[in-house]
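Working notes for the structure below.
Every protein chain except one is present and positioned as in the full complex.
Which chain is which? They are A, B and C, in the order written, and residues in each are numbered from 1.
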């Protein structure tokens, strides 16, 4: 028997999954209209990670991520108005259209920023974790990055420093097997990043699941360990990127990966799994459909409003200097 | 019974040790005369590592090292003329006085260069190793660096790339426990660098010995493994830095390390150990003293000649552009 | 890529230079992030791994500083590496190796070692690339002695200068503007190497000198075309090499016209435009009829959204307006003109 709390949790997780999935689908639908003039790194395939981790984090903790940031943004904020505003380059975007798809943020809800330079948010994240430790406010910072980021010096330097200073930080490595089109076998001089990282003073968790609940629970465990053992956590999650590195299309014809592999992963698609789980736990089809509709309606509405919103003004070309000396 | 070959080997190793030791002592003696206007990072205490590794390498392989480069230079070249020329900033220096103590080199004998930027020669060394692999010339590149260098991104990036490309390179980590005055406990977020590096595709060897013969043999094993298993080697050697980080004095009064620890290490001083070993192996005191004298004479002569040598000319202020387009 | 005529694209010109040099010298190899994948760096590395093997054309891990240091090590050990960086901002990760190591290694060896290393890097204007991916750092590279810096505008310059860069025994950075890849122009077969350190007159004229870099030359030529209709004649000078800079042609030109506009693909403050301007003032002291006008990126970060992005980058229109102001001419009606944009790129021929 599934407890009520679990059922509620799973429903919340499903909403996050569905919001991400549906948003990405809608982007694919509208992108060709050429109103979103920003390079899209879709998160399709990874939904369970952002949804699971961000739900466990809540909004009292903090998070950073990469240019592949739709999932984390949506899971963290559940909002799509400023999101589509930003993708359409409008004044209603959270960065007034300055950033676009690769630079989403929502400081109000703890999503402090995203960067298009691989691995570059990792040092920043541990600095924010240091500020939390310094203020002793109990907040944990999670930082998302890919399997390519662990090749960059920034990753190793920041990992070392976080472990040394026992910072309250959760490293989330999302491994989709590729950096753009180059497989791990052409990039890593070792068998497993986890076997290496666990020799640092931190706790490592590893998963290949697409079950958002498992990722959520793993994250909760990680967060408790970070608090209890006073050292960083490292959560490693494998997933399959459904679309091309950047852009909305499939790219199986390019030859670097096969459709067959994609189809294998589709059988354990996270949204599908979670929906089946909800039904099995006694949530009715109607309840699910009603939430799905609500989310779809929100998305449609916010796309439309973004399309109608004004562009920013010339003054937004320049940083505002309020309260500064110069 | 010690074989003749071993005795000869140990004598050769002793010469290298003695040359380094005696040179550093002579630098300490002459430095206050202010003719060597270059910051000195003395190698006293580390002699067994440079001597052991460089002797095993010979001159058909190649080597890079840090600003603490006297040991590697002397062990590689056995010469002190261009050496003191460089320290005195004279035209007779191998770099015409442009480099000074921190930038020794001897491409003719395989010592390709040294750098004052921590960790910065590591990527360069693996590039040179790639060139050897590319030309399939059988040469191995050894690169020396300290326990501070392993904190820099350059180290991790290069380690990864070397292991990935299976480059013929030997990483030599010289651990003296400090980066300037900061101990490892304030710098490393893990217990042992070797436990981490061995999870990369390379072979790790670890020692705390001051016995140059052991280091020589370990290096030989590493070089064979690199050739046989077709992957990089990592040789980790602990030692105690006898003098301050830079400069010729002791610094026990600074409070960050104790004289007692120094004295403990002195009991296993590498030059002392090796001399005792030679005597035990049947080399006569006279033979040893005669070689010591020869070396001391060479050093004295080369210091004098450096002091008398001319300074470089204004044209040496600029790189020579022979054979270049511009 | 097979050649159909002497009119080829910038992309193909680069590909030809690489192919021919790799054929000529077995020590030439090319590597970097994404260099070997099916996109082949905008197809500029197409065919190389097939022809020369994956030991001579390959993708690497993501580690820019190490990739540059790796090139240095290979170069001083006898090879001629070409390291590609898809965006110039990635070279900010490699400034350590570039400026602490590559630039001075030859000097520090007492001139014993050579450093025949080529760094190819691609500069912006992309499409909504936002503030990280939109830099153009020629002034950085030129500031450090020991690095040569090249910014070819035309296909034949791209080919001829890349050949020279590969054959050079010093490190050379070559900056390619991605909007130029499709542009075509005449490239003779064979293309002789074009010496590094020689500027070129792209268009002769009499009234105002415009000194442009990379894509800004395209904008300058457009401005010249538009203003020609109103009777104003622009001379366009392309430095081609940023460092060492050959200022002889630009000085001669400004002495002739008395008016100078520097249109640099980059920020103004402490930029390459400041260096050019300084030299023009100094060497044309007393010959200038008006102060030199500098045109470059707006003094801010490049925004993603198109309307602001259009304000960040300067174009032919800005050059035209600057010239009108300089010569006290009324504003030309530009409504009938067709300016370049992401959707309407200059395709040549040069």
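By definition in this document, a residue touches a chain if its C-beta (ideal position, glycine included) is under 8 Å from a C-beta of that chain, and two chains touch if they have at least 3 such contacts.
Please read these numbers as outputs of a predicted model, since none were measured by experiment.
J.: Could you tell me which displayed chains border the chain that was left out of the figure?
T.: A, B, C
J.: Have a look at B:52, B:110, B:127 or B:153 and name the one touching the chain we're not showing.
T.: B:153
J.: Of the residues C:61, C:128, C:146 or C:171, which one touches the chain left out of the display?
T.: Final answer for the missing-chain contact: C:146.
J.: One chain is left out of this view; which of A:17, A:40, A:126 or A:235 touches it in the full complex?
T.: Within the whole complex, the residue contacting the unshown chain is A:126.
J.: Provide the residue numbers of chain B that touch the chain removed from this figure.
T.: So the residues of chain B touching the missing chain come out as 37-39, 89-90, 93, 96-100, 102-103, 115-119, 148-149, 151-153, 179-182, 186-189, 254-256, 311-312, 314, 316-319.
J.: Residues on chain C that touch the omitted chain in the whole complex?
T.: Interface with the chain not displayed, on the chain C side: 65, 89, 92-93, 95-96, 98-100, 103-104, 107-108, 130-132, 135, 138-140, 142-146, 243, 245, 267, 269-275, 277-278, 281-282, 285, 288, 290-292, 294, 299-301.
J.: Given the full complex, what residues of chain A touch the hidden partner chain?
T.: 62, 93-96, 98-99, 103, 105, 107, 112-113, 115, 117, 120-132, 134-135, 141, 153-154, 157-158, 160-161, 164, 319-326
The rule is simple: only the chains that are shown with their structure count from here on.
J.: Centre-to-centre on C-alpha atoms, which chain is most distant from chain A?
T.: Relative to chain A, the chain with the farthest C-alpha centre is B.
J.: Indicate the whole-number Å distance between the mean C-alpha point of chain A and the mean C-alpha point of chain B.
T.: Chain centroid spacing, chain A to chain B, equals 47 Å.
J.: Could you please state the distance in Å, as a whole number, between where the Cα atoms of chain B are centred and where those of chain C are centred?
T.: 42
J.: Centre to centre, by mean C-alpha position, how many angstrom separate chain A and chain C?
T.: 37
J.: Which chain C residues touch at least two other chains?
T.: Residues 60-61, 63, 65-66 of chain C each touch two or more of the other chains.
J.: Which residues does chain A have that touch at least 2 chains other than itself?
T.: 151-153, 186-189
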